[in-house]
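Got a structure for you, written out below as structure tokens; questions coming shortly.
Only one protein chain is missing from this complex, and each of the others stays in its spot.
What follows is chain A.
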Amino acid sequence: MVAVHLWSSLTRFTDGAREVDIDAQTVGGVLDGLKSDYPGLEPILDAGVSVVIDGEIATGRHVEIPEGAEVVLMQRLKGG
């Protein structure tokens, strides 16, 4: 199980939980699991988010999540 930290305004879709456990091994698994467990999140996740694993923004759905890693969901980062 991966503990995923969400930003507060997403708690509307997770019954108030700011940290949710998802059964997943990869970034793609986390995103799919979030959509499956909390369907209200789907449009927000589909609009684009960054998944940060131990301080590093994951580079794709394929990225594996190490045991005990810190996983934080953020808005998709961009730059100028």
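Assume contacts are C-beta pairs under 8 Å (C-beta built on N, C-alpha and C of every residue); 3 or more make two chains touch, one makes a residue touch a chain; residues count from 1.
Criterion: contacts and distances are computed from a predicted model.
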Chain not displayed: protein name in its UniProt record ("Phage shock protein A", "Hydrogenase expression protein HupH", "FtsX-like permease family protein" or "Oxidoreductase"): "Oxidoreductase"
Residues belonging to chain A that touch the chain removed from view: 5, 7-10, 12, 40, 43-44, 47, 52, 54-57, 59-60, 70, 72, 74-75, 77-80
